[in-house]
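For this view, one protein chain was removed and the others were kept in their places.
Which chain is which? They are A and B, in the order written, and residues in each are numbered from 1.
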Amino acid sequence: MSTNVHPLVEVQDLAKSFDVSAPWLNRVVERKPRQFVHAVDGVSFTIERGKTLALVGESGCGKSTVARLLVGLYEPTAGHVRFDGIDIARGFKGANGAALRRRMQMIFQDPYASLNPRWKVLDIVAEPLIEHRLIDDTAGRRARVGELLQSVGLAATDMEKLPHQFSGGQRQRISIARALATQPEFLVCDEPTSALDVSVQAQVLNIMKDLQRRQGLTYLFISHNLAVVRHVSDQVGVMYLGRLVEVADKSELFGRPSHPYTRMLLDAIPDIGMSGRARTPVQGEVPNPLSPPSGCSFHPRCPHANARCKAERPALLTIGGVKIACHAIEEGRLQPEPRSAARQEVLAAEQL
Amino acid sequence: MTQALLSVSHLRVEFPTRHGTLVALDDISFDIAPGEILGVVGESGAGKSLTGASIIGLLDPPGRIAGGEIRFEGRRIDNLPYEEMRRVRGRSIGAIFQDPLTSLNPLYTVGQQLVETIRTHLPMSEADAKQRAIRLLEETGIQAAGQRIDHYPHQFSGGMRQRVVIALALAAGPKLVVADEPTTALDVSVQAQIIALLRRMCREHGAAVMLVTHDMGVIAETCDRVAVMYAGRIAEIGPVHDVIHAPAHPYTVGLMGSIPAMDHDRERLLQIDGSMPRLNAIPPGCAFNPRCPHAFARCRVERPDLLDAGATRAACWLHDKQERAAA
Partner (left out) sequence: MSLPLSDSPVSAAPPKPPGGVRRFFAGDVWHSFTHSPVAMVSALVALVCLVCALGANLIAPHDTQDLAKIELIDARLPPSWAAEGKSTYLLGTDDQGRDILSALMFGTRISLVVGVASVIVSMVLGVGLGLLAGFVGGRADAFIMRVCDVMLSFPSILVALLVDGVGRALFPNAHDLLAFVVLIVAISLSGWVQYARTVRGSTLVERNKEYVQAARVIGVSSLRIMRRHVLPNVMGPVFVLATIQIATAIITEATLSFLGVGVPPTSPSLGTMIRVGNDYLFSGEWWITFFPGATLVVVALSVNLLGDWLRDALNPRLR
């Protein structure tokens, strides 16, 4: 199968709902209806080989669920995920399921829960090698684990230690080493640096970028931290209550944000440059995912909402090179606004 | 010069363990002026939360204050018996913690908790206290405060709960509020609201704030001065603008460099090799010396005090006048 024709990862109308209904007895006695949370509500995007797509959003937006759908930890309620042209829902169950699994791996958020506290680092990193029978002899596995640890900046001798002997940043690096054991092409990273201190985060992000350059890895990077996203991504997707509201190249998204929610997010970030820029006041909070607003789910907080926004859910359209789901933009009521040029100059002048 | 509201001198906090005594805070000194907002920033293990806990008097045993003084309005508070400290807490010093979910008792209404705090410290009737509580809730931006005061914590969202916690902290009219990571557990958009609220309300009520956090952005938005902590010591302290844009201590320089910026691209983030030493392995001399690109012989032997370094003060021998002269 030619790998240059299509993007490495294609997601189409992906949806996942969770049944959070009360137990059957309660429902019958109290006459409560069944309740579902539409964690992911029709999401479509593609990731090109060797690139990084970042998904950002606040709590309840569904980005972590998308990550888990992509590696097969959840099964989708609707929609497809295609990896190198193969539909993964069928691919994982088929004869070549293991081969498919080898090509994609995941890194998780919590460095303390990602490693089995009772296993030595050697066993943790070698598990994929053993499971997929990649290296049969013990000596060969030890050598490979040593190589992997060194590639993430740890020492080969660290393989004899237990996880609790390492700091958060080091544990995250062990997770990366484990994920790379099968030489995957695609890595899903679920908030890999959110639990780490700033200086440790810098180390881990640098390692991830180096590895991407050296091995041609493709990343799906989940985060709520826009500054980190700006540093690592090529393309950015903004999610809100299970839907994608904007997908754009990094420079477009940060330079000329279109969707009102994207603008709100960018405005809300504390300004370390202290330029004293004017901010539009932020309104409200993310609504309860059990009862999302009708139509465009952002309309209660949007300064540009009109009647159509309350009634009709906007489709993700391509407008001006950017994918965006917003009636106001589509109708031309709202223009994407460059972040002020004057501000850029002030910041450039203050460079350390 | 007005007397400092809070004065911490040479504070030392130890944890006796069976492996030996761990020094978690080693000779910390700083002041907070009335109405000022001081940020205390540092990475995990630096001791910033412990500093807050020592001031409020909520240090968990076996941790204990082993040296130094904490003075509030000139009066020593670090050695007070439990009952007296309890009166100081709430009336003079308020506290805001990180997790709004566990800061409020789920079994009592918000109104009951506010009224209890108010009446514990101020002589007021129940009705007056309730009025005061409603006014406080309105100030924090909670709509329909008159009705919501009778709601339980679980009926509020995360950001709303943190507003209630702020109201609770200010209920008895304290002069100092210690806020430990008040926005870390909140969404980005809510964080911005809460930071602005905290700043506004403390200004209006005339309360000084000690804001403990790991987030430099929050510090930049809120604080007047900031203290950067490292391995249980203060590395640098000074006005916020100067510490951020012209840091004097190599650790602060590294820290600012490793934060990804919102407005421009960099191929690699500046990284400080190694990691903060564990409490049982703090190197002699300056705690940062193994990781410092500018370390020299004296750094490895002698621990520096906070020295004048232009607009800020930094605990670094690079700013010692004699070293400068010799260089």
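Here, a residue touches a chain if its C-beta (ideal position, glycine included) is under 8 Å from a C-beta of that chain, and two chains touch if they have at least 3 such contacts.
Quick caveat: nothing in here was measured; it's all calculated off a predicted structure.
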Study note, to complete from the structure: Given A:Arg27, A:Arg49 or A:His132, the correct residue touching the omitted chain is A:His132
Review point. Per the definition of touch given earlier, which of A:Thr52, A:Gln105 or A:Gln235 contacts the omitted chain?
Key: A:Gln105
Review point. With respect to the chain omitted from the figure, which of A:Thr52, A:Thr65, A:Ser114 or A:Ser258 is a touching residue?
Key: A:Ser114
Point to revise | Option touching the unshown chain, where A:Gly79, A:Gly97 or A:Pro300 are the choices | key: A:Gly97
**Study point:** Sole residue of A:Val40, A:Val66, A:Leu122 or A:Ile207 that reaches the chain not shown, by the stated touch rule
**Key:** A:Ile207
Review point. Please identify, in ascending order, the residues of chain A that touch the omitted chain?
Key: 68, 71-73, 97-98, 101-102, 105-106, 108-110, 113-118, 127-128, 131-132, 153-155, 157-158, 160-161, 165-167, 169-170, 175, 178, 182, 203, 206-207, 210
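Following the convention adopted for this analysis, only the chains that are shown with their structure count from here on.
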**Study point:** Inter-centroid spacing, chain B versus chain A (mean Cα positions, whole Å)
**Key:** 32
Check your understanding: Quick one: in the complex, what on chain A touches chain B?
Key -> 58-59, 167-170, 197-203, 205-206, 209, 224, 226-228, 230-231, 254, 264-274, 279, 282, 285-286, 339, 343-344, 347-348, 350-352
Study note, to complete from the structure: Contacts from chain B onto chain A in the complex sit at residues 43-44, 157-160, 187-193, 195, 214-218, 220-221, 240-241, 244-245, 253-272, 275-276
